[in-house]
Structure formats: C-alpha cells, structure tokens
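A single protein chain has been omitted from the complex, and every remaining protein chain is retained in its original position.
Think of it as A, B and C in the order they're written, each chain with its own count starting at 1.
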Amino acid sequence: MQSFAIKSLGEGKFENPRKHSTVSDDFIPLYVSEEFMKACGHTSENDGDALYFQEAGPREKIFFDPAKTKVGIVTCGGLCPGLNDVIRSIVMELWHGYGVRQIVGIPYGLEGFIPQKYGHALRELTPESVSTIYMLGGTVLGSSRGPQDFSLIADFLHEQGINLLFVLGGDGTMKAAEAISRAVKEKGLVLSVIGVPKTIDNDINFVEQSFGFATAVDEATKAIACAHTEAVGMYNGIGIVKLMGRESGFIAAHAAVSLSLVNFVLIPEAEFTLRGEGGLLPALKERLQKRHHALIVAAEGAGQHLMPETGRKDSSGNVILQDIGQFLQKEIKAYFKEENMPVAVKYIDPSYMVRAVPANADDRVYCGFLGRHAVHAGMSGKTEMVVAKLMGRYVHLPFSLVTRQRRKLDISSHYWFSVLSATGQSGLKGMI
Amino acid sequence: MQSFAIKSLGEGKFENPRKHSTVSDDFIPLYVSEEFMKACGHTSENDGDALYFQEAGPREKIFFDPAKTKVGIVTCGGLCPGLNDVIRSIVMELWHGYGVRQIVGIPYGLEGFIPQKYGHALRELTPESVSTIYMLGGTVLGSSRGPQDFSLIADFLHEQGINLLFVLGGDGTMKAAEAISRAVKEKGLVLSVIGVPKTIDNDINFVEQSFGFATAVDEATKAIACAHTEAVGMYNGIGIVKLMGRESGFIAAHAAVSLSLVNFVLIPEAEFTLRGEGGLLPALKERLQKRHHALIVAAEGAGQHLMPETGRKDSSGNVILQDIGQFLQKEIKAYFKEENMPVAVKYIDPSYMVRAVPANADDRVYCGFLGRHAVHAGMSGKTEMVVAKLMGRYVHLPFSLVTRQRRKLDISSHYWFSVLSATGQSGLKGMI
Amino acid sequence: MQSFAIKSLGEGKFENPRKHSTVSDDFIPLYVSEEFMKACGHTSENDGDALYFQEAGPREKIFFDPAKTKVGIVTCGGLCPGLNDVIRSIVMELWHGYGVRQIVGIPYGLEGFIPQKYGHALRELTPESVSTIYMLGGTVLGSSRGPQDFSLIADFLHEQGINLLFVLGGDGTMKAAEAISRAVKEKGLVLSVIGVPKTIDNDINFVEQSFGFATAVDEATKAIACAHTEAVGMYNGIGIVKLMGRESGFIAAHAAVSLSLVNFVLIPEAEFTLRGEGGLLPALKERLQKRHHALIVAAEGAGQHLMPETGRKDSSGNVILQDIGQFLQKEIKAYFKEENMPVAVKYIDPSYMVRAVPANADDRVYCGFLGRHAVHAGMSGKTEMVVAKLMGRYVHLPFSLVTRQRRKLDISSHYWFSVLSATGQSGLKGMI
Partner (left out) sequence: MQSFAIKSLGEGKFENPRKHSTVSDDFIPLYVSEEFMKACGHTSENDGDALYFQEAGPREKIFFDPAKTKVGIVTCGGLCPGLNDVIRSIVMELWHGYGVRQIVGIPYGLEGFIPQKYGHALRELTPESVSTIYMLGGTVLGSSRGPQDFSLIADFLHEQGINLLFVLGGDGTMKAAEAISRAVKEKGLVLSVIGVPKTIDNDINFVEQSFGFATAVDEATKAIACAHTEAVGMYNGIGIVKLMGRESGFIAAHAAVSLSLVNFVLIPEAEFTLRGEGGLLPALKERLQKRHHALIVAAEGAGQHLMPETGRKDSSGNVILQDIGQFLQKEIKAYFKEENMPVAVKYIDPSYMVRAVPANADDRVYCGFLGRHAVHAGMSGKTEMVVAKLMGRYVHLPFSLVTRQRRKLDISSHYWFSVLSATGQSGLKGMI
C-alpha cells in the first residue's frame, strides 16, 4: 500500500465553524491509470494497486484560532486564467466560513516579501475587495519571476505575524514554498504553507488537469480556427499556430483534438524530422497536393532538437527556447521554393492571449473548490502540501510529489494515439 | 468485488486496424466516492471497496468485418451541446480508424426508423458531410421525443442490414435502445447497440458529468450575469433566473457556484418554504435590507411542492411542470407589497439558449473521446452498453445501470454544502 | 433654410483648455433622407433641402469656470449597453480635458435628487472610480423609472450647487430634463442641462442609431441562432423569439436582417393578420411544408391589435403590453392542431439578456464620443439639448426635437423592403 502522507503542525484544538460535511484524515484509495503514473514518473509496487491519498475537505477540529490567525496570499510566476478566482475563493472561505479577518495579499510574487528591497506595499483583502475580481484576467496581487532570499522571507513572515500562507504558483514556486517553510521552521516559527498548483502548460506532476487549462484551450482553438480560415483562403495555404508549452505539449495536443482541423501537432515530447522519409515537409507537401491547405500547431518547446541551443536563461532560470514558429516558416518557405510549389504561409502566435483572459465557467467552479479546500487544509494545520483534483476527487499532495518532476505527455498513451488519429499524422517519424 | 459486466455478441475474429494502444476486457477498479454512489442509488458491499468496470478502448480483435459492416446513428430527445461532435467523432473513427464505409444517419430520432409512417429519408454520412458540423448547435440528424413501435424498428434495421447502432440520448432513450436490442434478438438478428448518454440536466446515473454540461453552465452564467446587472441597476432590484433542471438542480447549482453572485439557488432536491422562519421571502427581505439587491436562480423543477400539479404530460411522457419563474415573481411581488417595500423584479428565462449552442473546447474534446470509444466498443462486438467517463477513466456501463434511476444532487454532499457556502443561503429551511 | 437652434446660458468667458480642434457655433447642413425625416415626423420645406444643425465639439471659449463648476450625472429608465461608457467618458473629459474636480453621481435616477424621500447617497466620481466600469453592463449609478417632483429636484440642485447636469435617458427622461431646466430657471438659478439620448429600442427621434443598439442586436442574434437550432432539430420545428421593441421593431428587424435565417419578422409598425389569405398561420404552414422548419421573430409590441388591451401602466407610465410570445405559441398550436399537422414549438424570450451586457467595441467608441461631446456642449454653456450622431456627424439637437415623438420603422422605406426581401415574408398582409 503506497500512501502519500501529509505533514501537520499538530492536533486540531478548535471547533470547526464549518461543522457540516467534515472528512477525516483517513486515506482514500485511487486507481490511477498506469499511463498517468508513467507520465508522472511513478511506479506502483504491484501492478494495478491503488494509491492512497488524504482527502481534501473541512476537518472536525481546526488547528488555528480564526480570531487570531493572520493569512497571506501570494501569486508567483506567469499568469493563468483562474488566479483571481482562487484568491477570491480563499478570501471568501476564510472570512465567511471560518471567521478569519486578517488577510493580506503579498504583492508581486516573492518580491512582495522583501519590502526593504522592492518597496511594494501589502494589500488588505476583504470580501468586498475581491468580490468582482473574477471578471479580470491575471492576478490582482501582481506576480514576479525567480527566487528571493528565503531567510529574509521568513523574517518578514515573522514580523508580520503571518501563520498561514497560500502560495499560488508552478513547480518552481512550490520548491520555493518548501524552502520558505524550512527557513521558517529553522527560526522556530509556526507557519502552515499550502500550495495551489498553477501552470498554463498543464505539466504539474500528479495534477490531472490544472486550473485555467480548459480556458487556455478554449482560447487556443480560436487562434487555430483563424489559422484554418487563412489557410483555406489561399491556394496551398499553410496555417501555423504556436502555442504555449515549453516542455510539454498538452495545450497544443488538446486544442488540436478539440478542433479537429489540425493536420500536424508538434510537441516537445515527440522529436520529429523535417526532411526525408517520415519528415514533416514531405508529409506537408503530400497533404497540400491532396487538399490544397494545411494546418500545423506547434508547442513552443517543439523541435528544439533541430535548432542550436540559445544558451540563455530567463529570470525564472528557464532556458530561453529557440523560436519554433520562425524556424518552421523559414524551413517551409525554403522547402517549397526548392520544390517549385508556391505556397502561402500564415503564422499566428497568440502568445499571452491564451492565458491573460478570465476563466471560463468550468474553471471558475474548479478554482472555487481549490480555494476552499486549500483553506480547509490550512486551517486544520496541514502544511507543505497542495490541493489537487485526481481521478475526480479532491486530495492533498505533499510538495515533494508535485515538485519531483514535470509531467510530460506520454507519446505511447492512448491519449496521444487519439491525437494522432484526429490529425492523421501517425506517418511522421518520431510520433510514437 | 462488485463488477459491472458488459454483454458481447461474440469473440473478435478480425484484426483491429487500430493496432496501437489496445486494451483488454479485464476490469479496472475505481474508488467511487460514497457521495456519488448515494446519488446514483448504489451501495457498495463493503464500505470503501472498489467497483470494477470494463475499460473503454480499442480491442486487439474486432467482431465486425469493417468491409461488410453497416452502421446507423440516431439522436433522440432534447438538444444538447456536443451532439454533432459525437456524431462527427463516430463517423471519423469508423471511416479513418476502421475503414467502415456504410454509415447512415437515422433522421429525427426514433421516428426515422419508421419511414412508412413519417416519411423521413436516411442520410448517408461521410467524413466530408460531417467535417464542419461541430460549428453548429443541436443535431444535424434531427431529433424527436417519445417511443415508437420496437418491432417495426427491428424490422427496419433488418431490412437496412444495419449491424451496429449508435444511440445518443437520455435515460428514456437508453431504455428504448434496450428494447430495440431485445426486439432484434427475438427476430434472430445480430446487432450491437451502443449508447452515448446525453442529458442537459447532468442527471444520468453513474455519469459524473455528461457532455454539454460544461457548455450549458457557461451559457447559464451569462444569463445570471445579466440578471445581476439588472438587479443592481435598481434600488431593491431582484433578479430571477430560471434554468433547465426538471428533477435535478445541477445546472443551477453549478452555475451559482461558478458565478458567485447568486444569493439563493432553488433546486428540486431541496424543498424550500416561502414564508415564516427560514422561508425564502423573509430571507430575501433581509438580504435587500442589507445590500439592496438580490439574485435568485431556480431550476425549473424547484418548488413544485408549493404549486398544484398540472396533471399533464409531454410527448416524452414527462410530467408538465408548473412554472416556478412565474410563481416566484407573483409571490415576491405580493409579499413586498404586503411589506410595503418597493422592489423591482427582473426575470430572465434563457430556456433553450443554454443548450442550443455549439460545444465549448473542453466539451468538444470530451465528445471526441466518447465517440471514438463508442466505436471501439461497437466494433469489438459489445452491446447494450454506454461509454462514460467515471473518476477520470473511460469505461463501459451496462444499459441497466444507467437506466436504473436518475441521478440527483445529494443535499447532504460536500458539493451542496459548497453551494450553500457560496450563496450564503444555509439559513433557509429545507436546504440541508 | 431649416435650422435647429440651441439654447445657451450666455457667452463663453474662459479659455478652453481643449484649445485644439475647436468648432464654431455655425450651423452645418445635413441632407437627411426623406425616409428618415418621415420616420421622425418631419417635413422639409422644399423637397431635398438640407437641414442645418449645430456641430458638436469643443468651443474656443467656455462658459463655466472649471475650477468652480460642480457637475452631476444621472441615468434614468431601463438599462442599455454603454451607459457606463458614457459616464466614464464624461468624467474623464471633465477631469483630464477641462480640469473639473467636482463631479457627483446622482444615484438611482430621478430618485437620487430627493434624498429626503429615498435616502440614496450621492457618489463622488473620479477617473479612478470610473476607470474600469466599461467592463460592467448596466449603470454603476443605478436607475429608476417614472417622474419626481421637479421643484424638489431644483431645490436639491441649488443646495448642492450643481451648475451642469448630464442626463442619460430616453424621451421621457428628456421631457423630465426639460422640466427640471424650467423649474431651475424659475428659481433664478444658472444650470446647463445636457442630455445623452438612451433607448434600447432605437426609437429616439432624430437619432439615427442610439448607443447600445449594435450590442443589443449582437445579443439578439444569439437568441435567434438558438431558436433556429431548435427549430431545425425537430421535424416541423417552429422557433419563436421575442425581442425588445415596445413601439418600434428596430431590434427585431435589424437582427433578422443580420442573421438571415428568419422567415417572419413581426413588428408594431406592421399590423399582420393571423388567418385567411395573407395571414401568418397559413404562410407558416406553407413554409413548413416546403422546408420543415420555420423561424419567427416578434418585437414585444407586435400584434397588440390582435389582443385585448391590458388597460394597465407601469411605473414609467408606459402601457403594459399583452404578451405576443405567449399569444403566438397558443395560436400556432391551436392552428396546427386544427390542421392535423404535428409541429414542435420552441419559444425563446431573451428579455434583459439583450440589454444587460457590456457594450461591444464599436458602441464603446460611440459612447466615448457622445460623452466627450456632451462635456464640450455643457462647458460652453449650451443647455436643453442632447448630443447625437446624424448622417455621420456629431451634432446638437434641442430637447424639443427629440421629444416631439418616438421614431418608428417606416414600412414603406427601402430598409423595410430589405427586411422583407431577407425574410421572404412580403406576401403577408399588412407588411407594406
């Protein structure tokens, strides 16, 4: 029996005002598919065994006294639809559900913990101040990239008297949250750190579908529809759309399978070739000869093996990628010039337009539950964990599990076969 | 061990052209939450045991010879976003995946099986004819309500030489599909009948979230946002929105929890009172006195206990409900007149606008998988079953399970408590 | 030469901070089409003569000293997309363009002028407080219906020291604005009253297309598309959509001509018959027999001649209309029962959903100009006038012109012939 234990600051001593519908700390079994486990770099002891997780939800007793608890909320890294919904939900649940009255927003990500350096002012958060923020994309708290000095952060939390910290961010942020938790403990302070995993790329380990992903796919399909329209508008028109996805092709794959107009989906996980048998370019030619228009969707991390490395990193420490969109345009134009076949290449890079929008209805519901469950976990004294939805259930996952690696699209999975079948690109080299 | 067996027409004799990524007929365990089981009228033998389901997906061998198979597709009952996506996906998978070339659309639901009475002509379906139907709401095949003579249907299927029938419809339709299957067998014919469960109300048993539901909620929140705007636009403005949901309040509840502007959600599962302590009207008054505007969302089946029964039924045999929207308007106006408190009541009934739209990106992905899995099941010779997503996995469910009852929103569930907490209506009588 | 003079409080004494791009008080000629004039109840002296209007825009000298001017803004009557854009634009132009610092919002329409009775508190308006209100439908100031005591209003304006009043509302509101202006003058006060004409029905006299109308039509076509989907989804399906338009059918006609799926548009201006030759019902039958689905759009004021008068009025003094939607459903069902022809009637009444949405991009631009021109007019000392766009030019219109009558859709116009041609309903009695 493999179970994922969750750290706790101690026993609950206070009555939970959310007395209805509490859950225990018992573990619930979930039969996670092998396909998913593989994508998460996990192996079950005995094939087909269940994994055991702590269920999310209000506990009978809570660890923190609502009247004395001070809460901080911080958003880190790139924007993602739903951030404001999670913030709103956390504030509403703390205020109306638990009676907590001291809630502060940490401005501009980790920078907000170091006012002596950055000068950003804390913001008081109340039901009124967050009431309509769901209408806005992005995060009303602001964000920033990259790490900060954890010891200074711990000092700040101490000075401010913050007992409970909600951290919205990606795997890098969750590593930082772990480091903050450790730094605080070293100073002998009591702090619960609860994460809500955020990634537009849907690549956080053991998180089946991250919030905002459905919205991003919605937006991505709009760009694809436009590229399709442009492609069919010209004889031998070729539409190319670049979508977010540095290390994983989930948005590209999902959008392509949603709007099945796409002929080629290029993702970082499947290393394609350009020329020769099974190459993209001859396949593209064949497609054009048959239908006189074609549509390519590429995740930004796709095809990096075909280009020299940039050797540069951004402020979050991520390698700066080569531009697959520019590369494809150049290669395609060169190839069809050689082939003496006039084509019209139309390139769309919606970039931030897939992520800087407000969440759709489903993502808003999801974010609402994530926020409420994060509060339940934090108030009950859990720490160094995130809330997540797995196999239809809300559970607690330890930081260590979600930061172990980034999840990838498994190209031997049934999901990917469905993508190949929807696009018809299974003849390409490197796709399986 | 509770497992849900699936009927089969016989052993697979043909090589599956979808050779990649096949699955076996072994059962996979799923830990369905007790909350969900309760809502489905199901009890596990031993508390906490897994339930075992047959996994969906292509089989190594198939029962039907693609070259000789003739397929029918029919859509029944009310419209639902995604019907055309399922039709498209079935046709594409049959054609490109299995090489089936004879596919016919049965026009206008069960009526289409009785041309001698209704005169509707069959439609040939090809990849070209279904290629862009995802852009349209509704069903390109047309639909109808109510049953038809099953013996005549069996005769028609025999005459047409149809071996494989895909039925898209609600629980009533699945009962009809079962009856068709029985009638065919009595005549000694070989036919596989595969269902894709459809319900805008999200109330099909053992189906966690039915296709089109996310889209419907998206649309419902637009009506709610308008009612909110109207309510705040007048002093003591009261917005009322009626949403679909004859016997279950899923759309109303989900939309309210998504767009947390709603103060009162009324659903068929929770019998509220109007006056006296814990009544809706005094609570509404209290809300207005505090904030000067209020927002009520009512499922169409809510509050029927407060009105006399109509005693009439529609062509599907459903009881015709009293109009909760008209009723609420009348009662609210009367109450506040008595209370001598001027209010402005604004009523919105989006009716078919929540269901007659094309599916959103997420629902399109979902419908694509349902269609493909339905084809895999049918070609492998399974019958009298539906494909469904349960706990994140695609599985086969026998007709008997999904037609056993309609799923209801469990008002002792954590989900409903979250709704109450989002609206703040837990003080109302009958809510818990 | 017919010119429309504008009243003025006096000569401009102050330098206009908007020194660029000023216009003079000279009249500009506009060749308004006879069709339009007829719809506005106007006759030109000599056929084909131009009409002369005062052009809108900043004047070289202004009447009010920005440092001492106090401005009030009030919104009256039903909601309309763009109200918040006009409010925002007025505030921005006053503040940034003219340096006015005292701007107050009058809450809840005319009620806001009588705090002793209604108790609503004034709201200070600043660039910051209005900066993002364009994202919201409705009016952030609130509104109300019906008249109030003009003498009390004048007293209130005097007490508050308001010199310049912007009134956003319909023709009834403009009559009230005129009465306020008179009442103020009687008390010897100096006040400029500038109107921005608002009507979702597009029926304000001499206003070609009122702000919000384009947005409303956008929304209306969504309801029509849904009704179309429902109609084609059933054999002999009949979709009916009721749209706003009490006395004029502009929304219905415009939406029908935009989404040319509509077979019958019923408007108040064209009295149709139900039965007999040229009647709606036989024409509907003919359409169904040919195409097996049909789509009807009815303005709410259509067909009133076929129903008994209600004899009741609402708080604005408007006659309460009979429900054409219910009426059509009943008559259609009865007729086809008699004809022994089964039909499926699907009714959609989007009601407030066409008007309670934020304005689209074009309407936002339009509202921006209306707001700025209203400020230019007010600061220069004009009064008892509205700003409007006529023949592509922004001009000043005296209150008397816009309140003279409501504009109707002229059923002998080329526009209406285009509607008839788009729908194919010219065979109906009463259409021409």
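Criterion: a residue touches a chain if its C-beta (ideal position, glycine included) is under 8 Å from a C-beta of that chain, and two chains touch if they have at least 3 such contacts.
From a predicted model like this one, the values you see are computed outputs, not experimental measurements.
Of the listed residues A:A50, A:L79, A:I162 or A:V217, the one in contact with the hidden chain in the full complex is A:L79.
Contact with the chain not shown here comes from a single listed residue; of C:S3, C:T43 or C:S260, that residue is C:S260. Per the touch definition above, the residue from A:A225, A:L274 or A:L306 contacting the chain not shown is A:A225. Remark: the omitted chain is touched by one listed residue; of C:F14, C:Y118, C:F327 or C:F369 this is C:F369. Of the residues in chain A, those that touch the hidden partner chain are 79, 108, 111, 118, 120, 136-139, 142-144, 222-223, 225-227, 229-230, 232-235, 346-353, 356-357. Seen across the whole complex, the unshown chain contacts chain C at 18, 20-21, 23, 28-31, 33, 48, 50, 57, 88, 92-93, 96-97, 134, 208, 214, 217-218, 220-221, 254-255, 257-260, 360-362, 364-365, 368-369, 372, 390-393, 412-414, 417-418, 421-422, 424, 432.
Methods note: only the chains that are shown with their structure count from here on.
The distance from the centre of chain A to the centre of chain C, each centre being the mean of the chain's C-alpha atoms, comes to 45 Å.
Chain centres here are Cα means. That of chain B falls 41 Å from that of chain C.
Within chain C, no positions touching two or more other chains are listed.
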